[in-house]
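The other protein chains are all here in position, but one chain of the complex has been omitted.
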Amino acid sequence: MTTGTVQFLNHEGELTSHPDHEAEISPDGLRKLYHDMAWSRRMDAEAVTLQRQGELGLWPSLLGQEAAQIGAGHALGAADYVFPSYRDHGIALCRGVDPLDLLRMFRGVTNGGWDPAEKNFHLYTLVIGSQVLHATGYAMGLAKDGSPGAVLTCFGDGATSQGDVSEAFNFAAVYHAPIVFFCQNNQWAISEANERQTRVPLHQRADGFGFPGVRVDGNDVLACLAVTKWALERARSGEGPTLIEAFTYRMGAHTTSDDPLRYRDGEEVAYWNLRDPLARLRTLLEARGWADGAYFDTVAAQCEERAVDLRARLRATPDPDPGDIFAHVHADGHALVDEERARFAAYQATFADAAGRGE
Amino acid sequence: MTTGTVQFLNHEGELTSHPDHEAEISPDGLRKLYHDMAWSRRMDAEAVTLQRQGELGLWPSLLGQEAAQIGAGHALGAADYVFPSYRDHGIALCRGVDPLDLLRMFRGVTNGGWDPAEKNFHLYTLVIGSQVLHATGYAMGLAKDGSPGAVLTCFGDGATSQGDVSEAFNFAAVYHAPIVFFCQNNQWAISEANERQTRVPLHQRADGFGFPGVRVDGNDVLACLAVTKWALERARSGEGPTLIEAFTYRMGAHTTSDDPLRYRDGEEVAYWNLRDPLARLRTLLEARGWADGAYFDTVAAQCEERAVDLRARLRATPDPDPGDIFAHVHADGHALVDEERARFAAYQATFADAAGRGE
Amino acid sequence: MTVQKLPMVKAINESLRRALASDPKVLVMGEDVGRLGGVFRVTDGLQKEFGDERVLDTPLAESGIVGTAIGLALRGYRPVVEIQFDGFVFPAYDQIVTQLAKMRARSLGKVSLPVVIRIPYGGGIGAVEHHSESPEALFAHVAGLKVVTPSNARDAYWMMQQAVRGDDPVIFFEPKRRYWDKDEVDPGATPLPLHRAAVARPGEDLTLAAYGPMVKVCLDAARAAAEEGRSLEVLDLRSLSPLDFDCVQTSVEKTRRLVTVHEAPVFFGAGAEIAARVTERSFYHLEAPVLRVGGYHSPYPPSRLEDTYLPDLDRVLDAVDRALAY
Partner (left out) sequence: MTVQKLPMVKAINESLRRALASDPKVLVMGEDVGRLGGVFRVTDGLQKEFGDERVLDTPLAESGIVGTAIGLALRGYRPVVEIQFDGFVFPAYDQIVTQLAKMRARSLGKVSLPVVIRIPYGGGIGAVEHHSESPEALFAHVAGLKVVTPSNARDAYWMMQQAVRGDDPVIFFEPKRRYWDKDEVDPGATPLPLHRAAVARPGEDLTLAAYGPMVKVCLDAARAAAEEGRSLEVLDLRSLSPLDFDCVQTSVEKTRRLVTVHEAPVFFGAGAEIAARVTERSFYHLEAPVLRVGGYHSPYPPSRLEDTYLPDLDRVLDAVDRALAY
């Protein structure tokens, strides 16, 4: 069992160490991490703006969770498979998912729509906790196949209260499944603070099911990367599941529909603003001379460009075909769906006819 | 946290001790415990026989779990409330429930039928794990009321896999509810041995939710009594929930419908036969001279008499009134149920008429 | 509270406030119902007023919420549970179906479970998946539950009062797209019995039977039809279990034609039960088969398609035309 919270980069941007784990530190690697965190933040901000402008129905912002997600995302190997929740845009980007796919979902164009097998990144799951069981089953399948991959599944602190998540912990333990449970404890489940969800630190939950639980500083990308890598490696080498509690903070609202001022105070937010995951990495990079102002300007400009492109592509996204309502329900057809589709087409045609007759 | 398995009476009938707990030992108390264990075993055997004779549809035998149940049952105070599973006949007897009520249920006369509030003993619950949440809610209510009571809820090793049980653990922890989770780990969930349900000893599950878990020798009535008393006292005095894992053994079949020869070997059964909860207490009582042959004969005769009486009363149990189908669905009535009840009566009447006309 | 024009969210809020104030055993519990006042603000201010022993922010576990509510009810409390959205009731479905619905019968009437489960339901608000469903049939089929759904603020106020006061479990479906529609609420009025349907608009030529969010659509349809000289009667069923078939029968035996309207998929939906029973009751009165307008047999679509998926005025009138063509 790992002791204490794993941290390699404190909020002052200084490197620290931990007896049980080791960080990989290279200027190149750190810059890449910084870049991906910056892009996920920029992409996220763009989505929030697009929602404000009516282009999206809703957006759950990852603001503050960039280190957790980019750290975990960088730990993944090509054969690994991710079962995300709905706020894991950073991991999606690491997997090579086109952010437009994420936006299309929150635009209401589709309820998912990307091919999970293409990037080994499953569809977002909105029902809290459900995907954790899917992930466990998938991991059981990996083991059956003798596959070299492992599964990483993401969920929030609130999700740990769901029976499904406990059942998944237990199935994973019993079947010794190659899986990493990656819990982003961002302190809040909408308006409910951690103490409404749990009496003890969440990584401790794993003890009761018989596998290790580790808390990492979720705003420290190096710690998230190192511990997730370690846990994935454990999984791949047949040592079973691990629970990682990435202790982080939801700096923004739960979603664009939420108003956190109703339930949490500015002091807490201010405290966490000082612990911003990007700022501390930037401090480190600058202090070591591994990146300078020009580098950060370039990153910002690149992100800006991509954000502009993303916005343009989103705006150009056509509305879905009404036929989608019927097209994908079953693989082998279903008489009633076929009948309804036909009737729907006939009904739609009456409007076309009416329009045609100039009515 | 209690260390190791709590035991005060080993399977050779010798008294042992434990650093964290203390047994109450008095000849009178031990005789009472022995008596109640003997009666629960005898009653249970009678029920099995009655099932074989077609008087009951099914019976889940408690054989082997007498110490766990009578120990826990004796720990209860009058204000405490029990949420049993379906095999907790021993606790039912301790609470003063008429065993006929239990038998009526397994005869198919009612799906429950007794008034839980009368003896503070809830109806049996057949859906694995459900009652653990009810118990937790009830305990939350006790706390709200400032009641001096606590809740004891029973469930099996298999039940710990259900999401509901984990959710109950968490609710109880978060609300600091006055509840004792009494898990009778009888090693088997029908045909599935413990290692199919959990990777670690079950009492450990509590750690992850933030309250103590204790393993007791479930075939040692003294240990079960002492630890349950301690846990109930903790609950009553505001120290929150406790999980007790009573490590015992289902000596018989899962139910009268089950054939354990299909899935477990005689060696295991023989091993546990040596650990019979009644035998060891009898050994102790005899060794200390606290009971002699005459005492045991009297107990056996008393049990026999009551069994005969129980059998007679069961046989005299009338079949339920068909009107029961409609009578108790709603407290405030329901138009459809009323309509169906009326139609049913009219339909039944046609047979009476037909019979009346000699058809 | 005096007579006021209130949106439905506020009407339910006032009704819960009254319930909490008048009976110390009433509790409100659910995710985010306390400090936040619920994602729709239905429970706004209640925790502040009654404290967190009466208004409980619970862990994120619907089965746990309903399961502990059952336990609290056994202890004499009267919990009003909020399920945050329709699509999230299913983790609690086992507790509702096997425990909440059956415990009274199981105890031969010795135990009652006065638990109200509030479920904001239905579509039309541009939400993401699982936030727009209409699972009422999945509860109406289950014996031991009562299932109601107001269509307007006034009914919402009163039906909540009645649901909380009753001794039976009630699944209380709140049409979220009508949350902000206002109506006059008079806390001194005498309400209709909880399970009585209402004639929302009288008419002669055909009956539209609807509930919850679709009552407004039907009223709009009736107004549109009136302009073409057709007189449609609109029934607001209000309760699905029990369902006021007497009211439907009376209406249908007058109009001789019936169209049912709901958002839920037609297949195995409420319209089927209404059609079957009314046809049985009024076989010789019907001049056309009961026609059903509802959702398609596909998962609720992404929001950009919901206007296509949901019954609207045109689809209702199309069915009216078809029924009148018989």
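Which chain is which? They are A, B and C, in the order written, and residues in each are numbered from 1.
In the analysis below, a residue touches a chain if its C-beta (ideal position, glycine included) is under 8 Å from a C-beta of that chain, and two chains touch if they have at least 3 such contacts.
If you're wondering where the values come from, they're calculated on a predicted model, not measured in any experiment.
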The chain left out of view makes contact with A, B, C
Which of B:45, B:127, B:279 or B:331 touches the missing chain? It is B:127
Touch assignment to the omitted chain, from A:171, A:211, A:230 or A:249, lands on A:171
Which residue of B:4, B:27, B:77 or B:108 touches the chain not shown here
B:108
Which listed residue, A:84, A:163, A:260 or A:277, touches the chain dropped from view?
A:163
Among the options C:25, C:177, C:195 or C:292, the absent chain makes contact with C:292
Could you list which residues of chain B touch the chain missing from the display?
57-58, 105-112, 126-128, 158-159, 161-164, 189-192, 196-198, 257-258, 262-263, 319-320, 322, 324-326, 329, 334, 336-337, 340, 344, 347, 350-351
Residue numbers in chain A that touch the chain omitted from display
83, 110-117, 122-123, 125, 127, 130, 132-142, 144-145, 163-164, 167-168, 170-171, 174, 324, 327-332, 334-337
Residue positions on chain C contacting the omitted chain are 63, 87, 90-91, 93-94, 97-98, 101-102, 105-106, 129-130, 137-138, 140-144, 241, 264-265, 267-273, 275-277, 279-280, 283, 288-292, 296-299, 326
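What we mean here is this: only the chains that are shown with their structure count from here on.
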Where the centres are mean C-alpha positions, what is the separation of chain B from chain C, in Å?
40
What whole-number Å value describes the gap between the mean CA coordinates of chain A and chain C?
35
Each of the following residues of chain C touches two or more other chains, namely 58-59, 61, 63-64, 91
What residues in chain B touch two or more of the other chains?
163-164, 167, 170, 174
